[in-house]
Structures are given as C-alpha cells and as structure tokens.
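A single protein chain has been omitted; all remaining protein chains appear in their positions.
Entry: chain A
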Amino acid sequence: MYSEQVMNHFSSPRNVGIIENADGIGEVGNPVCGDMMTFYIKVEDEKIADVKYKTFGCVAAIAVSSKVSEMTKGKSLEEAKTLTKQAVAESLDGLPKEKMHCSNLGAQALNAAIKNYEDRKSGKPVSTIEAINKETTTVDAECCECQTSNPIEAKFCMNCGEGLGEKKDG
C-alpha cells in the first residue's frame, strides 16, 4: 500500500518534537477529521534554522510531516513557502490517492508556521490556530448521474454503475 520511503519515514520519523520559544507555530487539521499537525520553526537570517513537529494521524500523515521537516530544514523562508503537496508526495515516491490530503496538510502546516512568524514580526494580531485549513478536501466521488456519494477509490458508481472518471486531487 505504501512506498518504502513512506514506511521508512513512518517508522523512524525525523525531527519530531517541540521547539520551546519557537519563532513560528502552525497548526492544521483536527483530531475529529483524523489528522492534525503542529509545526514549530526557529528562524535565523530568514532561513529555517530548525523545524520540529507533532502529528496525530495515519502512516501517511506522519511520513509527510517527517518529509516536510527534512525538505525545509535549512531552506530560506521564500523557498520553503513554495513547497507543494505534489513535491512532498513525489519525494516520498508517491502516496495512495486517498492520502493526498495528508500531503497537502504537511505543506499547509509548515506554511502556517511561516505565516505565524511573519505576522508576529510585523506586529499583526496572531491567532493560535491558523484558519488556513478552510480548503475542504473532498474524499467522496459523487456520481454525476444519480448524485450518490461513492468511496474515492470506486471507479464505477455503486448505485447506478455510471463511470466515475478521474477525480482531481483535493
């Protein structure tokens, strides 16, 4: 089901933990949805000097957190901001379709931490939980014929048999 890369990062996740007095903290997701990530960054010369995280979630969520920390440690903030869910998924040698939202969550959590740092620096009011997780991730494939919602992996509607086609990733 998962690539070796994913299993490797899951069984020995890198950079786990909390940074006391972090310069930026980003939190996305919530336990009710099944995934939640909290990223902490230490910034020096507009670079990510250190990054740590805590993650509640599945194998993919943990592996993604680990990979995101590895990919962005030492990078400039501008560079880190351009990290996409595709880049994360690719460097993990792919993720199952229904787990792509985990990849998205990782990039979002890091971006939230960067935004939190920038807001603090510019003196903007800072909310503890960034509300950038608004972008809802669709996990159902709705049939265009009968509007029945099907599991995302279904290729044909389980009600009327209509082809469900390729879904774009959330």
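Simple rule for what comes next: a residue touches a chain if its C-beta (ideal position, glycine included) is under 8 Å from a C-beta of that chain, and two chains touch if they have at least 3 such contacts; residues count from 1.
Simple rule for what comes next: contacts and distances are computed from a predicted model.
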Undepicted complex member, UniProt protein name, chosen from "Cysteine desulfurase", "Phthalate 4,5-dioxygenase reductase subunit", "Gluconate 2-dehydrogenase subunit 3" or "MOSC domain-containing protein": "Cysteine desulfurase"
Which residue of A:T55, A:S69 or A:Q108 touches the chain not shown here: A:T55
Chain A, residues in touch with the chain not shown (by the definition above): 2, 7, 10-11, 13, 16, 18, 27, 30-38, 54-62, 98, 139-140, 146, 148, 151-153, 158-159
